[in-house]
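Only one protein chain is missing; all other protein chains are in place.
By written order: A and B. Residues from 1 in each chain.
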Amino acid sequence: MLPSSRPAFTLALGLLGLSLALGMLGVAGGSTGLEPLSTLWHAPVAQQIVADIRLPRVLGAWAAGALLGLAGAVAQGLFRNPLADPYLLGSASGANLGVALALVVFGGSPLASAWLARLGLTGAAFVGAIAGVLLTLSLARGVQHTLRLLLAGVIVGVVLGAAKDMLTLAAPESLQAMQAFALGTTGFVGWSACLLMLTVWLLCMAVAWGLSRLLDALVLGEATAQSLGLPLAPLRLGLVLVLALATGCAVAQTGLIAFVGLAAPHLVRTVVKTLHGPLLLLSSLAGAVLLLGADVLARLLLAPQELPVGVLTAVLGGGYLLWLMHRRVRLGAAS
Amino acid sequence: MKIIMWLVLGLYLTSAQALQITDDRGVVVAFDQPPQRIVSLLPSLTETVCELGRCARLVGVDRYSNFPEHVKALPQVGGGIDPNIEAIVALKPDVVLMATSSRVADRLQGLGIKVVALEPKTHADVRRVLHLLGQVLEVKDAQTVWRVIDAAVSAAAQSVPASARGQRVYFEVNAGPYAAGEVSFIGETLTRLGAKNIVPAALGPFPKLNPEFVVRANPEVIMVGDRNSVLMAARPGWGGIAAVKAKRVCVFSPAQADVLVRPGPRMAQGARLMALCLAGQLTEAAP
Partner (left out) sequence: MTAMHSVAIEAHSVTASLSHVPVLQGVDLMLGAGRWTSVVGPNGAGKSTLLKVLAGLLQHSGTVSLLGRHLCTWTARHRAQTLAWLGQGEGAGDDLLVHDVAMLGRLPHQAWLGAPSGADFAAVEQALRATQAWDWRHRALGQLSGGERQRVLLARALAVQAEVLLMDEPLANLDPPHQADWLAVVRALVAQGKTVVSVLHEISMALQADDLVVMANGRIAHQGPSKEPATRLALEAVFEHRIRIAALGDEWVALPRPTYPTV
């Protein structure tokens, strides 16, 4: 699974190293700004904060970013479109609607609120995301035609979004909670959420890597991929399910964080040209670094206030892409 | 000479009858006579009008105005930010009361409707709005209304036992987590009740906090304005907070949250609710 070519391997190591550095920064920084790890080591209150809050948050941000990066690479390979992101097939709007439904239907009475706590908004978001993708699949009548799948995804996104808007209009007391979910945060990620995300990431990574041959062959066009003997429909279905699972899991735990899935594969591709197997892994690592970096900044910049992490992922990822484009244009103009 | 005298007297009389007030936008609105048909697009202003005894003059409200009960039977003309202009015009109001942050004012004024924009945000604002609307609606004892409210708040403050004073309080507005700071309306009430807000004034009225901050501050009482917040005990690291361990978490119902959040004449009721919570007499399962 490890990329065999030198540049890809170097990039992977670099991203892992960056993850470690950002992780340490994330553990050292919190509501009181940056503290040296040595002081943290000695105060018991601080130890508990680090163990219970910061460590799972840091690992959770890494895992969520990895899931989104993987999903983004799968989406872009599947649709052969560099603008594809993991939320294409209705997963984001489905999750949004799931959370809105849960809030409106179950948030009404104190008894139902206990249910809500048990099932969790995370469960509702996950179920909603998967349901959104399944709806897209049924609307597109299977995975035969990529364009139809894309179109169905857009339609489902718009329709479910409208349904969520109607719901929040009818029950305005859910509006604030909806907005909090939509902005995205790693604030409530605990150890169980963390481990769940890491497990799902490993599973999705393994399956996607196994199916990455299809993504490679698809680069040459659907007809060519078929002529190479690949069973397009079942492989595509498998990749769509990986996409749904990875996105649903990430969205359920951390809300709708935009741009990570879109930017991570691009960030990798500007550095290294490689087949999809290594690309999936590198994209995961890039997404993880992006989200982890954004989360650390979100917590440190205005401590003890927190910025919405989605804003920072857009600033970081978008800023880097802009700089790359600028550099490419400048080099192109000079040559 | 006599004609000139009568003219001058006539002018003086008419100008004395005309009332001019300046709303929160700085716009001067003149009334020849007190408005008889009122449309209100902000729940706190609806409640203020009713508190001043002019409820019968309301002909239309926004969809979020829900107190007093009979106000809900009035025609609803949309929200504060997205009202139905046509519906408002059809009601032929003499004045429309709304918040300052709405662009709708220009449209309505362009259609020839008087608009008074007020947005109470602090305790002082509530008093000011009562006074202003009292002038517009020609209510003679508007000052008394305020004094009653103020006294009730003081009474609520007194009802908090000495042992419960100075407790560290965390008021969560919704899951973000967004907290109510010292300079917010809720924060002001809490201060009057003798509670200590863990969110200092420097952070502004509604900061989005790092959950770690709350754990470090270790509040003794937690108040939750949004029932849909993630359960406190389930949040990582929150199990150790004094309020969670002692089960001093007050979760307010949507109706109660309305009272607490609106800077309006029911602020004394809100203060009483919070006082009950501070005294430990409000449990999570309360309706």
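Things worth noting here:
The rule is simple: a residue touches a chain if its C-beta (ideal position, glycine included) is under 8 Å from a C-beta of that chain, and two chains touch if they have at least 3 such contacts.
Everything numeric here is computed off the predicted structure, so don't read it as measured data.
Although it is left out of the displayed model, the omitted chain contacts the following shown chains in the full complex: A. Contact with the chain not shown here comes from a single listed residue; of A:A163, A:L275, A:L302 or A:L321, that residue is A:L275.
Annotation for chain A: contacts to the undisplayed chain at residues 80, 210, 213, 216-217, 219-221, 223-224, 226-231, 269, 273-275.
Convention: only the chains that are shown with their structure count from here on.
Those residues of chain B whose C-beta lies close enough to touch chain A in the complex are 63-64, 173-178, 203, 207-213, 215-216, 226-231, 234-237, 240, 251, 253-254, 257, 284-285, 287.
On the side of chain A, the complex with chain B involves touching residues 30-32, 45, 48-49, 52-54, 56-57, 103, 107, 110, 113, 116-117, 121, 172-174, 176-177, 180-181, 183, 185, 187-191, 299, 303-308.
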